[in-house]
Each structure stands twice: as structure tokens, then as C-alpha cells.
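So that we are looking at the same thing, I have put the structure below in C-alpha cells.
In this view, the complex is presented without one of its protein chains, the others remaining in place.
Should a chain be cited, it is by its letter among A and B, assigned in written order, with residues numbered from 1 in that chain.
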Amino acid sequence: MSAPLLQVNDLKKHFPINKGLFGRQTEFVYAVDGVSFEIARGETLSLVGESGCGKSTVGRAILRLFDVTAGQVILDGQRIDDAHPSTMRQMRRRVQVVFQDPFSSLNPRMRVRDILAEPIRNFGLAKSAEDLEVRVTALMDTVRLPREALNRRPHEFSGGQRQRIGIARALAAEPELIVCDEAVSALDVSVKAQIVNLLQDLQREFGLALLFISHDLAIVEHMTHRVAVMYLGKIVEVAPRREIFAAPRHPYTKALLSAVPLPEPGARRSPIILRGDVPSPINPPSGCRFHTRCPFAFDRCRTEEPALRSAEGDQWVACHLDALPQD
Amino acid sequence: MTDTTVNPQSLPAGLVVAPQLPEILRPVTIRRGFVGLLRGHPTVAIGGALLLTLVLIAIFAPHLGTVDPTALAPAKRTRAPSADFWFGTDVLGRDIYSRVLFGARVSLTVGLSVAIFASVIGLAIGMVSGFVRWADGILMRFMDGLMSIPPILLAIALMALTRGSVGNVILAITIAEIPRVSRLVRSVVLSLREQPYVDAAVACGTRTPMIILRHILPNTLAPMLVQATYICASAMITEAILSFIGAGTPPTIPSWGNIMAEGRALWQVKPYIVFFPAAFLSVTVLAVNLLGDGLRDALDPRMAKSL
Partner (left out) sequence: MALLEVENLQTHFRTPGGINRAVDGVSFHVNEGETLAIVGESGCGKSVTSMSLMRLIPEPPGRIAGAIRFAGRDLLQLSDREMRAIRGNDISMIFQEPMTSLNPVLTVGRQIRETLMIHQGLDKAAAEAHAIEMLTLVGIPEPKRRVREYPHQLSGGMRQRVMIAIALACNPKLLIADEPTTALDVTIQAQILKLMLDLKRRVGAAIILITHDLGVVAEIAERVMVMYAGRKVEEAPVAELFRSPRHPYTQGLLGAVPKLGSSLTGTATRLAEIPGQVPDLRKPIIGCVFAGRCALATDLCRQYAPGLEEKGPRHIAACHYAAKGAVAA
């Protein structure tokens, strides 16, 4: 097997919050607390979990929108978490992003042409003004928007069309990996299907790797090759699509999957209803972070943190229960 | 209830057609041009028109039937308004109509200059504050200090240190107004930095100076323009106050504050001396404020509402 395109090793991001009058007592939000995974070329890895689990923070750390607290982000064998700004600029071309909100992710005062030209100019991809024009029009064709729309501004488009512009901007840099941060979550059902299909077509056409961050498990199942489930800043389970959806092993994954309402009236199922709410990432629970809500928690879960270990083949689980000999 | 306006003969057989529903609101006529502006944003249109008139009056003051506003005529002291002296004359026999029209020049110059200088300097300070972490604390504490002194007092103190001139009045009021602008710009910059399109630009390899120039600056201009109109209005009032108490524009230059100050002793017997400059000042400030309120609603309503 060839080397992975992206490797994330024990990534940590703790955001300081100042308390007290002079900002002396500093506490931390443990947004991401030791996350490791890999993405192969052309592969889709989905990061799923509920709000506050740190999945978006992982995406932003990979884009290096901030410096990480600890750990490594390695793109194609080269560390980018501590790369010098000049090296980083060239590396940025290879990892692009599509954000959730199609309204705030485009500068309202720029024309579509300038939005798409920005990455092309920054990375010096166009040889001439004509080449730039050719590239920009080609991008519009790729995302199936009319070429005349190049001279318009974002507010003249609907949500789905704006999301297409956002995707075109990401493609403009000719990236190898696109971070899709809830890229289809804000869209209406019928438009969501259009964008999901577009992303799948583009992935096939350009051999893109996708880091698909989402809370919508049905869309994830439709899109992805592998899934990593996050809970309170940690990965609790990571496995290929088939294993996750057919035989989830972590109690949290099971609960998450069973909680999704199915568009099938009268479907016979008994959802696992978790007790209570997700604890605060400022004071995460000791031991296994899921133990406060886990229906199967026992003493060891409260004190000792389970490590992510291979359960079967490519399926990795962080649960003491799973480590016990099966009956 | 099931009547349809579609001609039943032309209807294919067996076709079920939705019932025709009544219009329940009067139709909206969409107007463009000045009428459209007046309907959509009446305050912008009225404020703008008033302000434009006042600016034209100030520019063409010498051609509007005025005489030399400083010419003394002791024989014609304190005349009431008449066909010869539209607004009457003051204690030194100077024509108030001419003085008020020329006074508009001082007020508008001070208002516009302060608005421009305070905006530009405030913008620079606010940008640095919003982008340079270590400078933020120092700059903002300094601005807090400046804001804790009443602006009039600050201006009086600055005027006491310098010679009375229109330039120094502008300088004094500008210094007093800078903190307001820089605080606004800083808060707008901080919220814009959190916008996904700024993150996307970073991911697209855009360098920081270009991010500021292309993504931050253009989006701070709308709220700043609104703020500038309020500063313009308040600067004109401050100028009048300073002149009124004798700490502003030198008495040799006619300004509304000066005219009012000179008429102050006589206001019970000769109220017109104070009335005309006061009326012009009020109308001008009203025009600028109307324009500002209208702009706040007309430009990006989301951002400007937070002012």
C-alpha cells in the first residue's frame, strides 16, 4: 500500500479561556485531545459526531487556520503543522476547504470571477490573463453554473448555487484533498442531493481525497469510504463504511446510528436512547469520556481511558468492553 | 368557490384545475430612480437633498446676494429683518444673512474634515488593534483613557494650548472623535476575521496584507460611513459650542457659534440674531443625521444594525 496522502498523529488543540478579572486563571477547552488518522489519495474519510465533539476543529487544524497545541499533521510525507509560512503557502494549494454556510463563506463584495481568480493568482497557476480566463470559465462548467454568472456577486445566487461557487473556488487551486466542513448541512433536501452528486462526480474526475465532516449519518453513508466517529475531542471508532454501518462496535456509534430517524413509517426498530447530554469539553469526564452516558459503563471505564485498538481488520475501537473476551 | 377564469370550453375534458384565488393585497409598483430612492429610503433622499442644498449655499455664498460679512456699519446696528437686511444686522451693523451663509462654510468644513480625518486615523488604529494582538491592549487602553475625558473639555484644553484657528478646531475635535471610530473598526474587524470567507482566503494562500485589503477593508466601509455621518454632525455641534464659549473659531471669521455668542446678550430683545444661525445649525445637523440613519438601513442592514 502506498503512503497516505494525509497523516494526523495525536493531534491536540486546546483553546484557552480566560477567567477572572485579569485573565489569570486560565482554563482550556479540550476541543481536540489526541486524534490520529490517515487519508489515502482519492479516499473519502468522514468525521462524524455531535456538536462540540471537535470534528470541525480537526478540519481547521489540517487547514492550519490556527496552530495546534500538540501532534503532527503530515501531508504527503511533509509536516505542515509547524511549516514555515513560505513553505506553508505552497502546501496550502494541495488542501482546500468548502464551508457549511453558503452565505458567509463568500465575500459579499467580490464578483464570482474575482473569487475564483484569487487562488489561481495566489499560487501562480495561470500563465497569462487568457489562461486565467480559460481556467475560471472551465471551473464554472465543472460546477455546472452558467458562465455569464461570473460577473455577478454572491447575493444574486441561491444557497445551492453559492455552494457550487465555494466548490469551484476550492477546485481552482487544483488540490489533492478537500475538507468539506458540513458542506451540505445547510442546504435543502433537493439541493443537498445536487451538491452531494456533484462532489461525488468531482472526486471521481479529479481523484480527490475528501475529509467529509458531517453530523448527517445517512449522507455520510452515501458518500464515504471510511468513517471516524468522534466524541468529546477523541475518536471512539474508525472503520470502513461497511463495518461501521453493518456492525458498529462502540456503544456510542451504536447509539448514534440507532438515533437517526428513518424515512420509513413503521420501521421496526428500538433506538438506544442515551441518558443526558454531552458533558462540557472544559472538564471532560475522567477515564472513558463516554462513561457518563454509556449504558454499559463499569468501574474501569470511570478511571482508565481506553486506547484505540484494532478490533477486527480495519475496524478500530476505543472501548474496554470491546477489549473483553467475546462470549 | 370553484369558479375559474379559465374558459371552460378550452379546458381539456376531465382536467381538474385549481380554483382562482383573489388578490388580497394591493399590487406593489416597483419604482426606480429618485422616486424609488425616496420611497425605499426616504431619509437618505431627504437628508441628502438638504445637505446638498446647504453645501451649495456654502460654496456659492458670495453669489447669493450677500455683502462682506465682516464689513462694519455702526449706523445700521441691530436692525430687524427687512427687505434690505433679510436676517437683520448685529450689534456692529454686520449683515446677519451674509454672516450666516459664510458661517455655513466653517461648519461644513469642520464637520466634513473631522469626519474624514477621524475616520482615516480611527480606521488605521482599529485595523492594527484588530490584527496585532500585542498592540490591541495598549491602543485600546489609550483610547479608553481618551474617551473618559468629555470631548468638549478635551477640545477646550487643546484649544487653550494652541492658537485659535479653524485648523486647530478641526484638530481638537478630531482627537476627541478618534476613539469612537477605532473601537467600531476594531469590533468589525474582529467579527470579520471570524467569517468563513476570510478562512477560505487563508486556505487559498492569500497573504495577510491582501486579506486586509480585499476581504476586511471593503466590508468595514459601510458601518464606517454611517459612523462618519454621526461624527460629522457631532463635530459641527462641538464647533458651534467651542465658538460660542470663545474657545473655537476666531471672532474674525463668521461661524454660527460666533454669531450666536455675539447675539447672546441681546437675545431677549433681538432674538433674530441668535435664531437664524441656530436654525441653520439645527437643519444641517438634522440633514446629516437623517442621511446617516438612512444609510445605516440602506447599506448592509445586518452589519450596521450593530452600531
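Assume contacts are C-beta pairs under 8 Å (C-beta built on N, C-alpha and C of every residue); 3 or more make two chains touch, one makes a residue touch a chain.
Predicted model, so just to flag it, every value in this text is computed and none were measured.
Which displayed chains make contact with the chain that has been left out?
Its contacts among the visible chains are A, B.
Which residue, B:19, B:74 or B:209, contacts the hidden chain when the whole complex is considered?
B:19
Among the options A:10, A:27, A:131 or A:188, which residue touches the chain absent from this view?
A:188
Have a look at A:50, A:133 or A:174 and name the one touching the chain we're not showing.
Residue touching the chain left out of view: A:50.
Could you list which residues of subunit B touch the chain missing from the display?
1, 6, 11-12, 15-19, 21-28, 30, 40
For subunit A, which residues reach the chain that was dropped from this view?
With respect to the unshown chain, the touching residues of subunit A are 50-51, 158, 160-161, 188-194, 196-197, 200, 215, 217-219, 221-222, 241-242, 245-246, 255-267, 271, 273-274, 277-278.
The working rule: only the chains that are shown with their structure count from here on.
In the complex, go through subunit A and note every residue touching subunit B.
These residues of subunit A touch subunit B: 60, 63, 65, 89, 92-93, 95-97, 99-101, 104-110, 118-119, 122-123, 166, 169, 172-173.
Show which residues of subunit B lie in contact with subunit A when the two form their complex.
195-197, 199-207, 214-215, 218-219, 300
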